[in-house]
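Remarks on the structure that follows.
Only a single protein chain was left out; the remaining protein chains are all shown in position.
For reference, chains read A and B in written order, and residue numbers begin at 1 within each chain.
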Amino acid sequence: MTPEAVGPLVAEPATGTATPVPRGARRVQWTVWAQRYGALATLVVLFVYNAIATPFFLTPQSLLFVLLRQAAPIAIVAVGMAIVIGTAGIDLSVGSVMAIAGQVGATLVLHDQPFLLAIVAALLVSAVCGLFNGTLVARFGVQPIIATLILFIAGRGIAQLITGGKLQTLADPDFQWIGLARPFGVPAQVIVAVVVAVVAWLIMRFTVFGRYVLAVGGNETASRLAGVPAARVKLLAYVTSGVLAGLVGLIAVSANSASDANNVGVGMELDAIAAVAVAGTPLTGGKVTVWGAVVGAVMLKLLQNTLIAHGITKEVAQMVEGAVIIAALWLQRHEA
Amino acid sequence: MADQSAPLLSMQGINKQFLGVPALRQAHFEVTRGEVHALIGQNGAGKSTLIKVLTGVYAKDSGRIEFDGREVAFPSPHAAQLAGLSTIYQEVNLVPFRSMAENVFLNREPKRFGFIDWGRMNREAAAILQRLDIDVDVTRPMYDYSIATQQMTALARALSTEAKLVIMDEPTSALAEQEVQTLFRVIRQLKSEGISVVFVSHRLDELYAVSDRVTVMRDGRTVEECPMSEISRFELVSRMLGRELAAELSHRRGDEDGALADRQPVLEAVDLHRGRALDGVSLSIRPGEIVGLAGLLGSGRSETARAIFGADPHDSGTITVEGTPLHLKSPRDAVEHKIGFASEDRKTDGIIPQLSVRENLTLALLPHLRRHGIVDRKRQAEIVDRFIKAIGIKCSSPDQPIRELSGGNQQKVILARWLCINPKLLILDEPTRGIDVGAKRDIQVLVRQLADEGLAVLLISSELEEIIADANRVVTLRDGRSVAELTGDQITEDALMHAMATGSAADDAGTDAGSPGSTA
Partner (left out) sequence: MTTTVTTPGRTTPGRRVRAGLLLQRQGALIALVILVVFGALRYGEKFATGFNLSSFTGDTAKYGLVALGMTFVIMTGGIDLSVGSVVALGGVVAIKVSDHGLLPGLLAGIAAGAAVGVLNGLLITKLKLPPFIVTLATLLAIRGLALTLAGTRAAVAAPGGFQKLGNWSLLGLPVAAWAMFLAFLVGAAALHYTPWGRQILAIGGNVDAAKLMGLPVVRTTFSVYVLSGALAGCAGVFLGSQNGSVDTAAGQGWELTAIAAVVVGGTLLTGGVGSVLSTLVGVLLLQLIFNLIVFENGKGVINISSFWESVIRGAFLLVVVLLQVRLVKRRSATGRPA
């Protein structure tokens, strides 16, 4: 039963004195452009600069195995974060979820379980973490910062409890495919990141769920009154973020050949939020740019690497990163 | 002190542009001492801009403002307040978690040794409210009180600043009739104390009831300024619109009523109860019928609509849709059953501001535009184009964000959102509130036409004229209970007011002003 529009409607032209608000001056146009493409432009500038100034930058080794391989985990988490932020939420728990997923996967493999089971179990546990966050936000109406803060605090403790905080070393090529393999000479995690980004982009652009995320983030009450299942949409957003974080947890553990609950994913929430923010996604919700999150992640990584390559300390690079985030925000301010 | 015969406020040749678009063009405005001055105009005529320029929210581009004998240019609302110019805004602007006394005295707290003197603050606040005939516990937080009391608190705040001029921006839009009377009494009292009042309202009755003079604005210009007694309603409205008012909406209901009564109701609600908000509401709506839902504020009109739509749960009572008893648990269920609901607060409950006209328009239809979870964008575009044309939505393209549209056009998009699901029942809660007269008429005509094509409509409006003009039948609510039903020629202003006030449909309309409530 597909409803078609009502038949003959009023044919008479409207007489309202409606005047669309004029879309204004050139200055606004410029900031809109900067906001949308600022991160990309910065990335291009950094890329060109490095291509000229940095020896061996334009080699697959440098691009694929340093830059993209480092940026891939952040990009994956940032994609999930972007969707959550699109619903006007935030997910601070991603780092802890990474640690939990890594521990679960590693522990199962070390206990001679099949690697597939370990991966599935790890992702399921991550989904449960997302469900926990989502339930607090969607069903109980807890503010997202606080709801996910709970798991942020408790999650790392849970991860540490799994093995009593001990480092577990791994050697299972099947399980570690995602972190170590190089199909077609490309690091597996880069491939995974590209797949995640493309799928997320398709979902956000073409599916009803994608529209619903934007609607809920833009105005939740109105969405609900229009029949949008707002609670379910938010729940799903947090589960997505949780699963993607879990996936990155597995990548981290695999790539290190060790599961270290104390350090896996520390600070990841900040990196991911920064990646989303520099690419012009407003943190107030209602907008999601998946490619922006990816570009933001790569850009921040390249910026950091460039600075460090020029003898600037990691600490100063961190300060520059902070300044870049502020600049991105300042550009965003012009919207709305 | 300035010359007492000169006007208290004089604004001359005021210009103000936003991004190159003029909002005020050579506007002028004068208020004398101790008068109540009505300021009217359509939405976008420049009233609010004029007030904001006056109170220091915006800076004027050019022009001259004199207040109390001195040229002024207030840099902030605070500066205006200090000079004796208080503004009470449409949305009550108070701090909900703070006590009533604090809300009256925030920023001017009485102090002893540099510390806030709570005892004195509470006593003084109570005294000022008493002057307004309100006897309440001023130490309780603001959210404990009704909207009317909150409004009175805002007024008390204005009085405590020793205001010379009080500006009220649509103060009555949230008030029930008796509360309006209390407000009017206070306004008259202010006047007798020599305080001037600027009164902005869309309700003509109120303007005539309380104002001495009127200023009419249109397109950023002042087009009329005269004593209220010298201008008729018709002249006033045509001044506002800048064209002769089209003939009144034709009353088309009389001839068809007989036929309507036989049809099976689209929706029938029997004895709905919910907490203290709904205490036995029964009504039925048949295809092709516009049922008006009348009642004072707080009588349960919106609550009834929300219960029928599944937006709020109800404790008991039955809802039957086309003969089948249903339990609608969420708006989503209601949408599945082809019921649409345009709620009264378009901004918070209706539009998704950042999203385009297209996405806003098809939001409720999305489940039906989906194939394996993917939106069928071609059909979406077709439907959007058709409705933009059919309803006359003015937008630069379907991709324009809805927040850039005028209020009337936003409302049309919301209507289209529901019409495109091909509804059986449309619930309209204050569909024409806060939109200009032209768009209002468009919407009224559209709703009538849809009803004639067989749609069932439940219409909630605070404007009696709107209900009288549009409804085939009117159900009146009082204290959460449906108390009277009027049909056809029974629907008159007197009968409606009587039903709303007393709960019976007797024709002996008693429009007693009602004693100001000093029931603590």
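What we mean here is this: contacts are C-beta pairs under 8 Å (C-beta built on N, C-alpha and C of every residue); 3 or more make two chains touch, one makes a residue touch a chain.
Treat the numbers as computed from the prediction; the structure is a model and nothing was measured.
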Candidate in contact with the missing chain, chosen from A:A53, A:L116, A:I153 or A:I308: A:I153
Selected from B:S48, B:N122 or B:Q178 as touching the chain missing from the view: B:Q178
Touch residues of chain A, complete complex, unshown partner: 90, 136, 140-143, 145-147, 149-158, 160-161, 164-165, 270, 273-274, 277, 283-284, 313-319, 321-323, 325-326, 329-330, 333
For chain B, the residues touching the chain missing from this view: 76-79, 81-82, 87, 89, 91-98, 102, 106-107, 109, 111, 114-116, 134, 136-137, 140-141, 143-150, 152, 157, 174, 176, 178-179, 182, 276, 345, 501-502, 510, 512, 514-520
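In the analysis below, only the chains that are shown with their structure count from here on.
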Complex contact set, residues of chain B against chain A: 19-21, 42, 44, 309, 311, 330-332, 334-336, 338, 341, 343, 348-355, 359, 363-370, 373-375, 377, 383, 386-387, 390-396, 400, 404-406, 408-409, 412, 417, 419-422, 436, 438-439, 441-442, 445-446, 449-450, 453, 455
Contacting residues of chain A [partner chain B, same complex]: 2-25, 206-212, 214-215, 218-219, 221-229, 286-287, 336
